[in-house]
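Input: a single structure, listed below in structure tokens.
A protein chain is absent from this complex, but the other protein chains hold their places.
Labels run A and B following the written order; every chain starts at residue 1.
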Amino acid sequence: MSDHKVEVKNLDLYYNDFHALKNINFTAEAKTVSAFIGPSGCGKSSLLRMFNRMNDLIDGTRFTGEVFVDGQDIYEKNIDVDGLRKNVGMVFQKPNPFPKTIFENVAYGLRVNGVKDKHFIEKKVTEAIKQAALWDEVKDKLKKSAMELSGGQQQRLCIARALAVEPALILMDEPASALDPISTGKIEDLIFELKNQYSIIIVTHNLQQAGRISDFTAFFYMGELVEWNKTKTIFTNPTDIRTQNYITGRFG
Amino acid sequence: MKKLKRIFDKITHGVLFTSSMVTSVTVLLVIVFLFKEGIGLFNQTAVENHVVVVVNSANSVHELTSKQVKDIFNQDITNWKEVGGQDLEITTRSIDDLAGQFTEEELGTDMVNLPTLIDQYISDNPGVIAYFPDTYLKKDFRSKKIPLAKISVKEFISGVEWYPTSQPAAVYGAWPLILGTLWVSLGAILLALPIGLITALYMAEVAGQRLRNMLKPVVELLSGIPSVVYGFFGLVVLVPLIQRLFKLDVGETALAGSIILAIMSLPTIITIAEDAIRTTPRALKEASLALGASHWQTMTRVTIPYAKSGIIAAVILGIGRAVGETMAVLMVTGNASVIPHTFLEPVRTIPATIAAELGEAPFGGTHFKALFALGIILFIITFIFNMLVETVKTKKV
Partner (left out) sequence: MTRKQLSQSIAFNSFRLVSLAVVSILFVILGFILIKGIGVINWEFLTSMPKDGMTGGGIYPAIIGTLCLIAGSMIFAFPIGVLSAIYMNEYLKESFLKKLIRTMTNNLAGIPSIVFGLFGMALFVNTLKFGDSIIAGSLTLGLMVLPVIIRTTEEALKSVDDTLRIGSYALGASRLQTIRKVVLPVAFPNILTGLILSIGRVSGETAPILFTVAVYFLPKLPSGIFDQVMALPYHLYVLTTSGTNVVESRPMAYGTAFVLIMLVLILNLLANLIRRIASKKTKMN
């Protein structure tokens, strides 16, 4: 079993001329939850999207430095990008289910990765939906369109969709920011459950959330990784004044 | 001052409103004028106004269709029994034939005697059928006028022969023209569709920004080239090529029309399909890629299904354009008004027929009206396509 530790070395990222990430060095251990915090626009999403090469899709991005997932340099020339992305799940800020049925949404990842066995797909889909704590709410309408679900349900569906392909690492970009408090609570519980099996990196601007669910926290400011440490340490005893300001500013 | 301003505002508003009604009014006017001229066709017989068709009074035939009249005068029907009469040889006489039989003396000045002579001649010949202007119809005419059935909508649409200038009765069967139009358009769309959609996908999804910036003007230029130029190119390059390639007597074929039309409808298909494909939200594509789907899988399973209605709209609009295109098709399809059997035969489309014949059709005559009736058919076909596009576009999938 691979451990899917994530390592970033001397990473600089540019959108055309804009220097979005500045000399980032960072490690996320396997089977832990790391939280990225910081004011909006500081580069949290940009870094997260480096881990499954999502930034490749944006015209005009350039970077220097190295990113390792599971010990493998994921920007190496001959890497199988689709394979990498299969092993690294991602949950986006806004729920983005496909305009397909609930079942097909979750089965999608299996299908595109060549799984044909009907029973296997059915079993996996059921498991993933259960794991995402959505089963009771949708078990009777798997053939209905995913668009009919509420926002919170849609987001859990997107998590189920990511879980179905059994990634070792899950990236979440403010997964609860577009949701109401009750849905947010459900998602947080879910993350808590998942961290036994997966490595998780989550971007959040909700400090309490970071405090509740993460083992490690990294604070970003204007493209720089200001500091990262055990969550407890960051929240109780930050070394950098900027971190301190950010945290205390938020809590009044 | 304030009042003046209010009046000024009113005027502005009125001008703007009036301007924006122009398109709607034009559409209505197009409909009104097409129908005004075209519907009149079904109120008439295929014989030109003031012309009568007559037979001997002993003839047991009481009615003929315009196609039968045409066949009789073409010598395709030579015996009355073929049209339900006695076993009797048919003799045909046009007004010129009739007048030619008599000397000028017999005719008298200004042909005053012609009505009597005609009357006499027809009474003497049991097998004759003749036509002439009704001014030469004697008062107590002893023979029988053959009434021709009015042209019916059904006959017009499903009739398989188009002989607008045959005398005395023209034959207006639009079916070969309708089929010709559909054949050429269908051929065009079969060619243009895969090419257009693939190019649209390539431009929207695969090509980088720079390549796209080069392809876009190419497509725009293709759509800017006038249809006569396409027709000209087709005539001097494509037609001879097809003739040589398939060893045909003439290269002007449905195939030539389809190829030229395909090229001409490419820009429509590409532009609209590309716009549709671009509407697929980035978030959906990213979700798919993040699950390990390849770019190609994402296109086929997410992007294309999402853009489906826009792509369908592109297809329909492409067909609509092809159906209505006139000049290029007129120049390369050979314009034979026969029902096509293969793509290597000449065909004639509705627009080409109108363009080729309207100039020669006497104003207000049946031929003139028949061409407007063709215009109605064309308008209805394209109108249906337009409405389809509207419904497809507004339908949320």
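Quick note on the criterion: a residue touches a chain if its C-beta (ideal position, glycine included) is under 8 Å from a C-beta of that chain, and two chains touch if they have at least 3 such contacts.
Bear in mind that the values here come from a model prediction, so they are computed numbers and not experimental data.
Interface note: of B:Val53, B:Leu114, B:Leu235 or B:Val347, the residue touching the hidden chain in the full complex is B:Leu235. The missing chain, though absent from the display, is touched by one residue of B:Thr199, B:Ser265 or B:Thr366; that residue is B:Thr199.
Chain B meets the missing chain through residues 9, 12-13, 15-17, 19-24, 26-27, 29-30, 33-34, 36-37, 194-195, 198-199, 201-203, 206-207, 215, 217-222, 224-233, 235-237, 263, 266, 270, 294-297, 317, 320, 323-327, 330-331, 351, 354-355, 358-359, 363, 371-372, 375, 378-379, 382-383, 385-387, 389-390. Although one chain is not displayed, chain A still touches it through residues 80, 82-83, 112, 114.
In this text, only the chains that are shown with their structure count from here on.
Only residues 52, 54, 57, 59, 82-83, 85-90, 92, 94, 96-99, 108-109, 111-113, 158, 161-162, 165 of chain A touch chain B when the two sit together in their complex. For chain B in complex with chain A, the residues that touch the partner chain are 208-209, 281, 283-294, 297, 301-302, 305-306, 397.
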